[in-house]
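Just one protein chain is left out here, and the rest sit where they should.
Letters A, B and C mark the chains as written, and numbering starts fresh at 1 in each.
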Amino acid sequence: MLNYAWLVLIFPLVGVIINAFFGRYLGKRGAGILASAMVGLSFIGAVWMFAELLGLEDRVVTRPLFDWISVGDFNVQVKLLIDPLSSVMAVVVSGVSFLIHIYSIGYMAHDERFVRFFAYLNLFVFAMLTLVLAENLLVTYVGWEGVGLCSYLLIGFWFERKAAADAGKKAFLVNRVGDVGFALGLMLMFVTFGSLSMSQVLEQAMVVRLMPGVATAIALLLFVGAVGKSAQIPLYVWLPDAMEGPTPVSALIHAATMVTAGVYMVARTHTLFALSPTALTWVAAIGGITAFFAATIALTQHDLKRVLAYSTISQLGYMFLGVGVGAYAAGIFHLTTHAFFKALLFLGAGSVMHALAGELDIRKMGGLRNKIPVTFWTFLIAALAIAGFPGLAGFFSKDEILWQTFANGKTLLWALALLTAGLTAFYIFRLVFTVFYGESRVDKKVAAHVHESPKVMTVPMAFLALFSVIAGYIGVPKILGGGNWIEHYLDGSLGWHTPEAAIAETAHASAGTEWALLILSVIVALAGIGLAYVVYVRRTDLPTRVAKSLGGLYTFVYNKYKVDEFYMAVIVKPLRAVGKFFAESVDGPVVDGIAEGIAALVALIGRGLQVLQTGLARNYALGILVGAVLLLAYALVR
Amino acid sequence: MLEIILFACFGLAAIVGAIWVILGKNATWSALGLLINFCSLGALYIMLNAPFVGLIQFIVYAGAIVVMFLFVIMLLMVARGEGQDKKPVQRYAGIALAVLLAAGLVYVAVGAAMPHGALPATPQDNVRVLGLTLFSEYLLPLWMAGVLFLIGMIAVVMLAKRKREA
Amino acid sequence: MAIDLQVLAPEAIILAFVLITLFIYALGSKRSTTLMGWLALAGVVLAGAASLYYWGDTALTFQGMVAADGYGLFANLVFLLAAGLAILMGLEAVRRFDLPAEVFVLILIATLGMMLLGSAVNLVAVFLALEILSIALYVLTASERDEWRSLEAGMKYFILGGFASAFLLFGIAMIYGATGTFSLAGVAAQGASLSTLREAPLLAAGLVFLLIGFAFKVALVPFQMWTPDVYEGAPSLVTAFMSAGAKAAGFVALIRILETAFPYWRTEWGWALAVIAVLTMSWGNMAALGQRSVKRMLAYSSIAHAGYIVIGVAVAARTGYASVLFYLICYTLMNVGAFAVVMAMGRKGEPNEGLDDYTGLIRRKPGLALAMALFMLALAGIPLTAGFLAKLYVFSAAVVEGYAWLAAVAIVNAVISAYYYLRVAARMFFGEARADAAPVHVSAPLGFVVALTALATVFLGVYPTPLLEFIQAAIRPLVGF
Partner (left out) sequence: MTLSSLHYFILSAILFAIGGIGVLVRRNVFVIFMCVEMMLNAVNLSLIAFARYLNQADGQLLVLFVMAIAAAEVVVGLAILVALHRKRPTTDADEMNVLRG
C-alpha cells in the first residue's frame, strides 16, 4: 500500500469530480453515499499504510509522485512523506471525515444544495490529506490554502443568511493574515536552506550554522500561519463566527481537522522550532494564554455551538502549549483524542439542533435526557472525555501535556493550564446539565416534535463515542502501567531529541511528583464537574425535592445551598465577569477592531485613488508628467 | 553670425507659434499657430543641412496635416471656444511641471557632451544619402511605415462609414 | 546587403494574411466577416508554426534592425496566443456586439507590431513597431463605434498614447544624441565604460524618457491612469487582447532594451523599477477593492499584475527575465479567460459587467461560473493554478536576487487582491440571481476560449516544467548561458 499511497489522496478527488459534474444525476442519496464511500476508501488506505508502517524498521518513507517545478536551483517535487506523524494524522483525518460524511447524509438530507455540500466536503478531505502527506512545504502550502478555501466555501454555505456570508468573509480575511506569515516563513526558509523539502530542510537545519535570529524568524513566521489557521490569540476571532456553517462542517473542519493543521505544522517542522527556544516559548505562552482566555469566554456563552467553538480554541491552546514545551508527541496525542471527542460534541450539538428545529440557545433547552437518549449518552461521554474524567481519552492526553509543561519548568503556564482544565470541566458540564437535565424550557410548539436523530446520524456518533473512550489507551503513561505507546511511535518522526524533551525524560524519574500532579488534575476536573452539577442542577430543583422526601437532611442541603451561593459569588461570578470582559471588551472592539481597521484603511486609500481617476484625459496626462519629472530627478540626483 | 541670427528668428517664431496654439481662442486660430510653428521648424531643418526633410516638413506638416485639421474642423463646424476650467490646480501644476521638465532637460544638456563638431555633409548629397540609407539600412522601418498607413486607411473606413442597415 | 527574409517568416505570414483578409473584405459578400475571422486565425496559427519551425535560428536581419532569436520567437508565441484567443472571441463579438469585420485585420496588424517590437534591436524599429501596435489598438478600442464608451475610451487612449509616444521619441532622440546610434548594441558599446548616471546625463535622461514610454504601454504607476477607462470602455475582446498581448510586448521589448543597451546601469534602473513595482501593485490592488464593475476591477487588477511582472524586470537577472516570460503566458491565459467570461455575460447595449450581474451565476451557467471562479483563483494566486506558480516564480527571483523586501510587499499585495477576486467567486456561488437577469449565451468559439484557457491555467499550475525549460532556452540569446 505504501507504493500506492497516492490513492489515499485520489479517492476524495475522484469524489469531487464525480459529484461536481455528475452529482445531479446521482440523486441525493447516491451523491452522499459516493462521497462517503470515497472517504471510506481513503480511510482504509490510511489504516493500511499505518499498519504497513508498523511493520517497518525505518518508519520514514517517501514516495515521489511527479516533478512540479524543476528549473535551475528551484526544485519542487510532489512527494508523499509517510512517517509515524503523517500516518497518525492521515488515519485521524480520514477516519473522522468518514464518520462525519455519513452523519451528513442524514443531517443535510433536506438541504437543496446537498450535492454541492458533499463535493466541497470531499474537496476539503483531499486538501487536508495533501497538507498532511506532503513532503515539500510548498505542497503543504497548497493543501493549506486548499483547506482554507473549502472552509470559506463551507462557512458561507448558507449564504442567504447574512451572518453566514459575513462569517465566511471574516474567516477568509483573518486566515489570509496568517497565510502571509506562513508564506514569508516559507520564503525565508527557501533563502536559508535552498529548499522547501521537509527532509532536506530538517537535515540542513541540523548541519547549517544559522545566523542568530534566522531560526527564530522562520519559526515565528510559520507560527503566525499556525496561529491564523488554528485560531489562537490574536487571530482566533474567525472561529466562533465560523459556527454559522452547517454543523458537520463545524465538527469536521472547525474542530477536528483543519484547525489542528497549525499544531501539525509546528510538530512537522519541530526541528526548526527546537533551534529557537525563543520561538518555542512564544508558542507555549500563546497556547497557554489562549487556552485560559477562550475557556473563560466559553463560560458566558448561551449559544451551544459557540461554547463548543471557544472550547475548541481553548483545546487548541492546550496543543500549542504541548508542542511549545517540546512535548510534540503529547500535542499530537491531544490532537488525536480531541478530534474524536470534539467532533462528537459537535455532532451531538447537531443532533440536538435536529431535534429542536435548529434551536441553539441553551436557555431554551433542558430535560432532553430521556427524549434523545443516544445523543445524551454520546454527548455525556464526549463531555467526560474533554473534562478529563479518569480513564477517558481526554484524561490521558491532557494530563500528558500538563505533566510535560510542569516537567519543563513552566510552572506558571502549568498552573494556568490546570485552572483551564477545571474551567473546561465546568463549562462543558454546564452544557450537559442545562441541555439534558432539569426542566424543559423548550418552546411548546417545538417540544411536541422532539425526536431522536435517524440511525445514519447516531451510528457515527456511537463510533466517535467509542473512540472517545478508547483512544486514550494508545498513550497511557508509564506510571499507570502503560508504555506511552504513541510517544514512542511518534519518535520515528519527532525523535530529534531536543533539550526540552530530554529534560522531560529525566524528570520522569520522579514518579511521586507525577502521581501527585495526576491526582491533582483529576481532582480539578472532578471539581469542575461537581461545581457545574451544583450550580446548574442542584440549585434549581434539588433543594425542594430533597426537603420534601428526606426532611432531616433538609438543613444539610440548605447549608449546601449556602455553599453554592458562596461558590457563585466567589468563583463563578468573578470568572464570568472575566469572561464577559474578554468577550465584550477585548474580543470585540480590540481584536476585531484591528482587523477591520486595517481593511477599512486599505479600502479608504482605494477610494482615494478612485477619486484621482477623474475620467479626464488631461488629469491623466498630468500624472504622466509628474512621473516624468520624478524619474528625471532620480536620474539627475543619482 | 548669420546662422545665429537665423536660429534666433526661426526659433522665436517656432516658440511664438507654439504659444499661439495653446492660447488660440478656437481650433482654427490654433491651427494658424501650428502652421507658423511647423514652417519655422522647416526653415531650421534647412539650416541644419537637411533640406529634404525641411521640404517634406512643409509639404507633409504644413501642407497636409494642418489642412487636414482645418478640413475636419470645418466638417464638424465647431468654432466655439471652451469654458473656463473649474479647477485651475491642473493648469498651474501642469505649467509648473512642464517648466520643471524643460529646466531639467536644459540642465541635462548643459552638463552633457553634446555632439557639435562633425563636418556637415554637402547639401547636394543629402537626398542621395537619405535615399540610399532609406532603401538599404532602413528598409524594414520603411515597410513598417507602409503598414502604418494601412492602419490609417482601415481606421477611416471603419470609423467614418455609416453603419450597414441591420 | 543581405536580407534574410525567411527569419522574419512569422511576420511575413501575418502580413500576408492581413492582405488576404483585406481582399476578402473588399469583395464584401455576406458571409465574409466570419470567413475573415477564420482566415485571421489561420494566419495566427501558421505564424505560430513558423515561429516554432525557425526556433533555434539566431539571426540579425534587415541590417541589424531585428533579431530573429529564440527570445523574439518565444515572445511571438505569447502574442499569437493572445491574438488567436482574441480572434476567437471576435468571431462571436462581430455578431453579438455588431463589431465591424475590420477588427480581425486590426488584430493581425497589432500582432504584427507586437512581434516586430519583440524582435527589434534598433530604436527606430522599436519606435515604429510600437506605433503600429499603439495605433492599431486605438482603432480597436474605438471599434464598437455605436457605443459612446468605446469611442470615448479610444479617444482617451489616443490622446494619452500620443503624449506618451512623444516622450518615448524624445528618449530615443536623446539616446541618439548621446551615442550617435540607434542600434541597441551600439548604445551598449558606447555606454560600456559608464558606471553612474551622472557620467552621461543625456543618455540617462534618454533612458528615463524611454522608460516613460514603455511604462505607459504596460501601465505602470504613475503612467497607468488611462488603463481603467480604456479597458472598461473597449470591447471585451480588445481589452483581453491588449491587456495580455500589448502588455507582453511592452515587457518583452523593455527587457530586451534594458538588457541589451543599458546593462551597465542595471542597479539604477533596477531600483527605479522596484519602487515603481511597489507603487503599481499597491495602486492597482487598492483601487480594485472598491469596484462594482467586474470589467473595471479586472482593469485595475491588470495594473496590479503589471506591478508583479515588473518585479521580474527590476531584479534584472536570468531568473527574473524567465519569471517574467512565464508570468506573461500565465497572465495571458487567465486574463483572457476572465475577459471571455465578461464578454459572454454581455449583450448588445447591455454590458452586464456589474458584480450584481454575476450573482448566482453558478445556477444559471455552472460551467461558466466554475471557469470564472478558476480564473479569479488563478489571478489571486491560489495554488494549483498557473497564477500561483507565476507569482511564486517572480517572487522567488526577487528573493534570490536580493530584493526580498520587494517580494514581501508583493505577498501582502497578493493577499489584498485575493479579497476582490474571491468576492466575484463568492457572488457567483453564494447568492440568488435577480429574477430579471438576462439569459447568458455561450457560443462555440467563446466556449472554446473559456475551456481552453481554464484547462491551460490548471495544467500550467500543475505541470509547468516543459514550459519553464522552453523559457530557459528562450532567454539564452538575451543573457547568455
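Just so we're on the same page, contacts are C-beta pairs under 8 Å (C-beta built on N, C-alpha and C of every residue); 3 or more make two chains touch, one makes a residue touch a chain.
Just so we're clear, the structure is a prediction, and the values are computed from it rather than from any experiment.
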Partners of the unshown chain among those that are drawn: A, B, C
Hidden-chain contact residue, picked from the options C:Val124, C:Ile255, C:Ala437 or C:Leu468: C:Val124
Residue of A:Pro373, A:Gly483 or A:Gly615 touching the missing chain in the full complex: A:Gly615
Contact footprint on chain A, counting only the chain that is left out: 610, 613-618, 621-622, 625
Residues from chain C at the interface with the omitted partner, ascending: 124, 127-128, 131, 135, 138-139, 142, 145-146, 148-149, 151-156, 158-159, 162-163, 165-166, 169-170, 172-174, 176-177, 180-182, 228-230, 232-233, 291, 296
Footprint left on chain B by the chain that the document does not show: 3-4, 7, 11, 14-15, 18-19, 21-22, 24, 26-27, 30-31, 34, 37-38, 41, 44-45, 48-50, 52-53, 56-57, 60-61, 64-65, 68-69, 72-73, 75-76, 78, 81-83, 85, 90-91, 94-95, 98-99, 101-102, 105-106, 109-110, 114-121, 126, 129-130, 133-134, 137-138, 141-142, 145, 148-149, 151-152, 155-156, 158-160
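Just so it is clear, only the chains that are shown with their structure count from here on.
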Chain closest to the assembly centre - both centres taken as Cα means: C
Chain pair, B-C or A-B, that carries the greater number of C-beta contacts: B-C
For chain B paired with chain C, centre-to-centre distance based on mean C-alpha positions, whole Å: 30
Shared interface positions of chain B, touching two or more other chains: 104-105, 107-108
Touching two or more other chains - residues of chain A: 619, 621, 626, 628, 632, 636
Sites on chain C touched by chain B in the complex: 1, 3, 15, 18, 22, 62-63, 65-66, 98, 100, 102, 105-106, 109, 112-113, 116, 124-125, 128-129, 131-132, 135-136, 138-139, 142-143, 145-146, 174, 177-178, 180, 200-205
List of chain C residues in touch with chain A within their complex: 155-156, 159-160, 163-164, 167, 196-198, 201, 204-205, 207-209, 211-212, 215-216, 221-223, 225-226, 228-229, 268, 272, 283, 286-290, 319, 322, 370, 377, 382-384, 389, 392-393, 395-396, 399-400, 404, 407-408, 411-412, 415-416, 418-419, 422, 426, 429-432, 462-465, 468-469, 472
Complex contact set, residues of chain B against chain A: 90, 93-94, 97-98, 100-101, 104-105, 107-108
